[in-house]
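Pasting a structure below so you can have a look.
Every protein chain except one is present and positioned as in the full complex.
Each chain gets a letter, A and B, in the order it is written, and its residues are counted from 1.
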Amino acid sequence: MRRGWLALGVVLLAAPLAFQDPFYERMIALVLLWAVLASAWNIVGGYAGQVSFGHAMFFGVGAYLPLLVYTHWKGAPVLGIPVGIAVSVGIAVLIGIPTFRLHGHYLSMATIAVAELIRLLVTNWEFVGAARGLGGPASGRTIWDFCYRSSIPYYYIFLVVLALVLGFTCWMEQSRMGYYLRAVKSGERAARSLGVSAPRYKLYAMIASAVFTSLAGSLYALMLGFVDPDSVFGILVSVQMVIMAALGGTGTLIGPLVGAALLIPLQTFANSLFGGQGNGLTFILYGGIIILLSRFEPGGLLEIWNHHLARKGRKGRTE
Amino acid sequence: MSPDILLKAHKVSKAFQGFLAVAGADLEIYPGEIVGIIGPNGAGKSTFFNCLSGELVPTSGSVIFQGVDATRATPEEHARLGIGRTYQVPATFEDMTILDNVMVGAFLRHAHQANAREEAMRILEFTGLIAQADHRAKTLGTPGRKRLEIARSLATGPRLLLLDEALSGLTPLEIQQAIALVRQIHRTGVTLVIVEHIMEVVLTLAQRVIVFNHGEIIATGRPEEIVNDSKVIGAYLGAGRKPHRSTAMSRLDGHGA
Partner (left out) sequence: MIALQVVVGGLLLGAVYALFSSGLTLIWGMMNVVNFAHGDFVMLGMYIAYLAVVVLHAGPLTFTLLAAVVLFLLGGVVYYLLIRQVMRGPMLAQILSTFGLALVMRYTVFWFFSATFVTLPGSALGGNVKLGSILIGIPQLVAGIIAMVLTIGMHLLLTRTTLGSQILAVSEDRQAAMLMGIRPDRMQALAWGLASASAGVAGALIATFYYLTPTVGESLVLIAFVVVCFGGFGSVPGAMLSGLIIGLIQAASAYYIGPVYKDVVVFALFVAILWVRPQGLLGTV
């Protein structure tokens, strides 16, 4: 196991060297960004089993705050990162406290509703740029503007954050929180009789998830230098996070990475081929994948791989 | 209230949409006892049991545990107070290992993984499950699952353990083993309340027996007394209570809503 992760780490560190074309450099940077996002969603969606369809709200808040700081106060966008995180945590708590004591559907619905509510508010609020969005510094004034022409520096920043989120998830898995979340997912009633406060731990997971999502959003804004309501608060962002984690395998460390590595290149090429209509096609594809996953293999590709290994093992033993 | 009483249920009633499942039950449990609760089907034992464990909130009356009012407390709070329970249909965490199942219980009093693990291993030894520690819970049969539930609950360090038909569905040999385990647990100082259908088990284990019928406690006393009590015999021979019918089903039956 350890060797596998080490090998992966080496590959990820060296990957940019293999690509000279800015198009591909950008793509692998996005793969890492989405790996971070899918892993962040996985904390609350995979491990705690609480399905949020509105994580775009954390992403968007994280993306807007740095550019707000720049637009209105000419400050370094980086200063907006902790504020974005604080606001995202606030939203997580606002939604989580009432819904985590209720059945899972309430959270799912509440996340869709609040994400959409925020998108509508932002689209109609002049202070944050309304439908036009906000821009960032055109070129770096100081090193703290994190303004680079190439995607490579961003790639490595995302890699560091990916290591952070995976490290957190790994720690959580082994801690009391991890055990409690698995217990709640497995049987909430029994877990509560053992002293597990299900609502509280679900909330912790949601907060952790919101923090990392917001951070990723901020870094995305730094890279792009521009945000608008539909691209960061739209449902596509939320759905992509869900499907990457679900496709790879929820509740596992590597599942979200697999999902991101598969879907980002797929989406990139689909967009190049189909242009504007590509978005609609993407959703149909995503919807179809989600239906198939839920109907046949909720454990995702990782589970399919495990079945495959188990079958090979059985065959080996009978020979 | 006397400081000696571990658990006191005072005039506990529970109603569901007009149907009175439990009507004014009074019960006192003293430390170190093994108390049995019996009664025909539909008598209200399970409902009363759930009121004691925190899964149901009594419509009226109170439940006091070691001087603390636990009437409205959540199941988690009950566990923290020191009340543990098992389920009639075992609810083990199927995909987790047996060790991990017990660790979930152990984490209540031991925040660190290493300590929780140590405590869980100790409990597994005590309950005879240590050999299967790394197997998934779903590989166990029903007796194993029931044993695991008991182990898991023991790991929370309860002072009072509520066992809900923990011995039903077992073979005679398994029943003997289970009785031995219950006695072992009792010797460590845990007070036990057992709901059971199997008369021999109750007579063997319980020092005091409480009999439910029609939502009320109709008799309490030592097992030998209860067995000969005419009210108790009448309750088991009698019709018992008709199961509660929902409104739609009453309509289909042709009775009024």
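Keep this in mind: a contact is a pair of C-beta atoms (placed from the backbone, for glycine too) under 8 Å apart; a residue touches a chain by one contact, two chains touch by 3 or more.
It should be emphasised that the depicted structure is a prediction, and the values quoted were computed from it without experimental measurement.
Summary of contacts with the chain left out: across A:His72, A:His105, A:Arg132 or A:Arg189, the touching residue is A:His105. From the options A:Leu94, A:Cys170 or A:Ala310, the residue with contact to the unseen chain in the full assembly is A:Leu94. By the touch criterion stated above, the residues of chain A touching the omitted chain are 45, 49, 51, 53, 94-95, 97-99, 102-106, 108-110, 112-114, 116-117, 120-121, 124, 235, 239, 242, 246, 250, 277, 280-281, 283-284, 286-291, 293-295, 298.
Contacts to the hidden chain, counted on chain B, fall at residues 243, 245-249, 251-252.
As a working rule, only the chains that are shown with their structure count from here on.
Chain centres here are Cα averages; for chain A and chain B they lie 43 Å apart. Remark: chain A residues 174-176, 179-180, 182-183, 186-187, 189-198 touch chain B in the complex.
Within the complex formed with chain A, the residues of chain B that make contact are 53-55, 74-76, 78-80, 84-85, 87, 91-96, 100, 103-105, 107-108, 111-113, 116, 149, 152-153, 155-156.
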